[in-house]
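With one protein chain withheld, the remaining protein chains of the complex are depicted in position.
Right after this comes chain A.
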Amino acid sequence: MAATFFGEVVKAPCRAGTEEEEEEEEAGRRETPEDREVRRQLARKREVRLLRRQTKTSLEVSLLEKYPCSKFIIAIGNNAVAFLSSFVMNSGVWEEVGCAKLWNEWCRTVDTTHLSPSESFCVFYHLKSNPLVFVCQCSCYVAEDQQYQWLEKVFGSCPRRNMQVTILTCRHVTDYKTSESTGSLPSPFLKALKTQNFKDTACCSLLEQPNIIHDLPAAVLSYCQVWKIPAILYLCYTEVMTLDLITVEAFKPILSSRSLKGLAKNIPQGTEILKKLMTTNEIQSNIYT
């Protein structure tokens, strides 16, 4: 509790998140069978399902149990997705192997076949000429209670150590902690975090303490660290979290990394595709039209 300037006593939020736990305990004691059923139905609604869009059938096992994989590139967020679409998936034929369908308060993924950049989706592809190379385009928000399920549905219960995982994502520059003011940082800029078993060098400097990552990128990297899978996360700190040309181009140094080498064949064409993507996505926000 804290007293405001005007003398009223208000409940100050607790950063350890303990009020919610006390409410849960209270709720648990008063829970009726109907409450339990409502909770079960909500849990079912929030389940992460992996399915094939063409046939609308669920995958019987996890994605990486069904398909062998040596290289897995995961783009999380619309700028990272735009980067992979423009520079990596512009060459070669990429075949869709599955998509994750999920619902939460921030997004509901669509499973229509033609996706626009403004929709939320999570789709998995492999390269037809080298089916061991996988890409995941994830533009939807995966909530904290769904992240573990997502990992189980994608990676499964038998972690493979002979694959390499690369994760690309963005964060707002104000999330970056530094002794200087974040306003003076030359954003966008790249930082990396790698697991113990990732032996190659990163294309940029590593993320310094006390900075941390959360959400799906953290869930994937934690999984890889615990199960000794070589993995690297490339994080772009930017001022613009919506689809932005400069932010997407900030990922370009990664094209020369071992993870993406050989996959990005036509960079000038990639730039053209990116510009077209930006134009398609431009929202007419003029209230007078």
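Please note the rule applied: a contact is a pair of C-beta atoms (placed from the backbone, for glycine too) under 8 Å apart; a residue touches a chain by one contact, two chains touch by 3 or more; residues count from 1.
Following the convention adopted for this analysis, contacts and distances are computed from a predicted model.
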Given the choices "Cytochrome c oxidase subunit NDUFA4", "beta-aspartyl-peptidase", "Isocitrate dehydrogenase [NAD] subunit, mitochondrial" or "Proteasome assembly chaperone 2", state the protein name listed in UniProt for the chain not shown.
"Proteasome assembly chaperone 2"
Per the touch definition above, residue among A:203, A:219, A:236 or A:254 touching the missing chain
A:219
Please pick, from A:62, A:147 or A:187, the residue that touches the omitted chain in the full complex.
A:147
Missing-chain contact among A:47, A:208 or A:272 belongs to A:208
Those residues of chain A which, in the complete complex, touch the missing chain
1-2, 12-18, 20-22, 24-25, 28, 39, 144-145, 147-148, 176-184, 193-196, 206-215, 218-219, 221-222, 225-226, 233
